[in-house]
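One protein chain omitted, others in place.
Chain nomenclature is as follows: A and B, assigned in order of appearance, with residue numbering initiated at 1 for each chain independently.
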Amino acid sequence: MTGKKFSYEEVKKASMIAKARELYHSNARFMTLVCNDRGDHFELIYYFERESDILEIRTKVRKGEVAQSVTPIYSCAFLAENEVKDGFGLNFMDLAADAGGVLLRTSETETLLKPATGVRPPLFWTPARCYLECPARTNVPRYLREIAEGKFEQAYETILEVNPLPAVLGRICLAPCETACRRAKNGEPISIRALKRFVADRVGLKPRKVHRNPLTGKKVAIIGAGPAGVTAAYYLGLLGHSVVVFDKLPKPGGMLFVGIPKYRLPKDILFAEIEARFKEAGVEFRPNNWIGDLDELFAQGFDAIFVATGAHEGAKLRVEGEEHPRVIDVLDLLREVNLYDRKPELGERVLVIGGGNSAMDAARVSLRLGAKEVWIYYRRTRNEMPASPSEVEAAEAEGIKFNFLAAPNRIMDGGKGKVKVGFIKTKLGKPDAAGRARPEPILGSEFIVEADTVIKAIGQVVTVPDGFKLERDDKGRIKVDPETLQTSRPGIFAGGDVVLGPSSAIESIATGRKAASSIDLFLGGGGLPEPKLELEFIWRPSPDDVINMKRINSPELPVERRVSTFDEVEQPYSVEDAVREASRCWKCDWYE
Amino acid sequence: MSSSEKKYTILPFGPQHPVLPEPIQLTLKCDEEKVVDVNVNFGYVHRGIERAGELNDYKRNVYLVSRVCGICNFMHSLCYCMAIEKLMDLRIPERANYLRVFWAELNRVESHLLWLGLFADAMGFESLFMQFWREREFIMDLQEKTGGNRIITGTNNIIGGVNRDINGELVDDVERTLTKLRGRVKALEPVITKDPTFKKRTVGKGYLPRDLAVKLGAVGPTARGSGIRTDVRMEGYAAYGELEFEPVVEKDGDSYARVLVRFYETLQSIDIMLRMINTLRKMENGPIFVKPKEWPDGETISRVEQPRGELFYYVKANGTPYLERLKIKTPTLSNLPPLLAMLPGSELADVPVIVLSIDPCIACAERYVKIGKGGE
Partner (left out) sequence: MPFMLPIIIKNLLSKPFTVKYPFEKREPLPKHKGQIEFDMSKCDLCQDCERLCPSVAIKVYPNAKVIEYDPFKCIYCHLCVQICMQIAIKGYTVYTPPSYVKEVKIFKQE
């Protein structure tokens, strides 16, 4: 804005009167007087308006001293100076008469402008819901913002603060963040998981230049190269320790390798990413090593051990005839396909018992292995199925059929290599301890179904070798201290599925990072910083801009092509689609 | 031996008086109908806005500051927003500047019409009072259509521009109302310039000579009525720089001159508004605000021409959302010393007219200054 320019001057208290006299003779107009409380002294700022500019004169008056008033010369200043006197308790010398010529005495009451008391209106700030729901506390709003601005490398770094496997999790994560997204109320949450995969694919799977702390000389052994083990190895390696990872399988990945079919997670991407992280952190990987005794490792010179062996044994159906050779567990099936690259013959008709994500995987894998008819039997209804809705829809799209409210109670041999399963119809009863309705069998409603293969996919159990000599709880999981993740033996930590029971990948990664921090503290380091959302100046988008933008789903392979191959079903976003999808975010961590 | 002491009568004028729009107490020392001396005592409407401005964050303060004065609320929020924008180095889009001038002049017309009505009422000329307030209804309807409320429009100024736009049919509607209004206000001009009763009560009363006005720091129409050509709008904030603005100045220095200044300013403001509407109609639609990038930091001042004079804001911020110090100097506070110089020597019956001629808006001047009993 144009206007008069400003000039500044600093004047000592004693020469204020002389300055005022000089201004009076040059016809300056007195504007006002501002007083600031600076702790140990007051700062008085006088404003005068001259022909060409506005003059600002500052003086300092220490508390307890008396200031010089300009009213002998500018008598109209008496109002402003009286106000300062009353407000701040600052006395003026020569505070003169008002313009009427009558001597003016100001009262001696205490100051009226006290420091501001009263309730400050709330400027609180709630962290975004997607951030709060993620077990690993990924900074979701920040990386969505960075994608919307086109800064893909920075988004990758943001994800890597808490999660070293974005390319993997961008394909398989259950995404509790998407269920918690505030846009989910109208049915269209932001595709956070698919955007994570987009960033990981775009930036690439090569090892990048990362700062690694100087070597501390301590050695840590990690048993199990699953998500928890890989995460702990990565962070401990970056903190400067020498890490060795043992695994009984020939390749790393744990459950990510043998428990997830190839059309959801191609194995070369998994291995490339884990190798990149191991290279960046200087981690040594020793495959084909089954560890039975932990004291041996201490004898070899390791200072701490992290147990992350996972849950690799299938739960039992507990019905008669379960040991029939044509009844297999889904984990065994997937291990055959993933590890040995075999294609087992399943016959034409396959039954899958169970209702979780692994049951969907089992059914879809059976289709790709040549089965013509695949049925999924679940003992509750569709609403109680623990599988994610998108998985159920994908299974249906491929032609898999469902049969609800049926539980197996017998398995018999059907001759000629077939198997017969006796089911009984159930109905939903009262909720059990976890809140889900208990299925109660309806007597007299048994029916028998014949099939070539029966796959059971009802969950896993945790098994730990007794040679570890670690204390366990009633479900077989290792007992740990919830803060430090240390087991009953000092120096041995545990995390992942073996502690939580069968759970999701992102929860194991969260425990892996927590264990890395506490192992570092145990070994004398400083630990890792807690993930937190910082208070940055972020502007909330106005509703008109973002409300009408619809969600863009990731493209997928056409259905006919899906069933015959193990190619990946979900395809990545294009750059424009990804930027548009990320700018739909409402920035729930706004703070202006 | 009779004492040669003269006895004076002390009359309190205010705080409640039918003529005054807001409470202020003037203690008049009279010698049989002639006022000899005056003392002022005000602070009846103190609300602690400066302290409340430190509790709120800088964005809520826009609403707080609008409520310092009801009639000139847009100028307060405009001045505050200009100060904060100066601290942040924001450039306001052009359309926002034109809209700000439009609403500022609308407030000025409303305030002057209200004052002319009150002034006529103070003299006892009630029918003129009703006429002026009837014209004011058109202005308040315009404010409701464009702003959202009749007097305190709120949400019109935000940091970085304005919140609402005037486009489409509303532009034609506004132009029609303004043209009609100008005709009606101009029809009242002969009453003010030629009516002998009106002139007899205002000419020669409350004389403020030119050099005394400069010495005592008079601002606004009080100064312009005494022949000083000063107006903050000449500095060119918002879109005034394009208008080549010339203030209305009268030389006489008495109450009549001030009335004329305000009346001609009303007509001038309506002309400015019509120019702004024309410019808005020719411009194509554009953005009306920009978003700030960071919290304000530093200290600065800004000035705006209120209907009564010069409004002065001092803002000090330190990089957090909360302000450290907010100081408001309103024009009534600057105009009080000239008032105290005008009153001695006048008749008692002229005191209401003289007090009203400086347009006291005590709600604006809400600092508490306790001045004890002066006098002997």
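By definition in this document, contacts are C-beta pairs under 8 Å (C-beta built on N, C-alpha and C of every residue); 3 or more make two chains touch, one makes a residue touch a chain.
The shown structure was predicted, so the numbers you read here are calculated from the model rather than taken from an experiment.
Engineer: Considering the whole complex, which of B:34, B:47 or B:145 touches the chain not shown?
Structural biologist: Per the contact definition at the top, the residue touching the missing chain is B:145.
Engineer: Among A:214, A:524 or A:543, which one is in touch with the chain left out?
Structural biologist: Only one listed residue reaches the unshown chain, and that is A:543.
Engineer: For the chain that got dropped from the picture, name the residues of subunit B it touches.
Structural biologist: The list for subunit B reads 56, 60, 62-64, 127-128, 131, 134, 137, 141, 144-145, 148-149, 154-155, 187-188, 190-191, 194-195, 197.
Engineer: For review purposes, identify every residue of subunit A that touches the missing chain, sorted by number.
Structural biologist: Within subunit A, the residues that touch the unshown chain are 119, 121-126, 182, 185, 540, 542-543, 546-547, 586, 588.
Here is the rule we use: only the chains that are shown with their structure count from here on.
Engineer: Which of the residues in subunit A come into contact with subunit B in the complex?
Structural biologist: 1-4, 24, 27, 29-32, 34, 36, 45, 47, 54, 56, 74-80, 82-83, 86-87, 98-107, 109, 112-116, 118-121, 123, 537, 539, 592
Engineer: List the residues on subunit B that touch subunit A in their complex, please.
Structural biologist: So the residues of subunit B in touch with subunit A come to 37-40, 48, 50-52, 54-57, 59-60, 82, 86, 214-217, 235-238, 241, 291-295, 301, 310, 312, 314, 316, 321, 324-325, 327, 329, 333-334, 336-338, 340-341, 343-344, 367-375.
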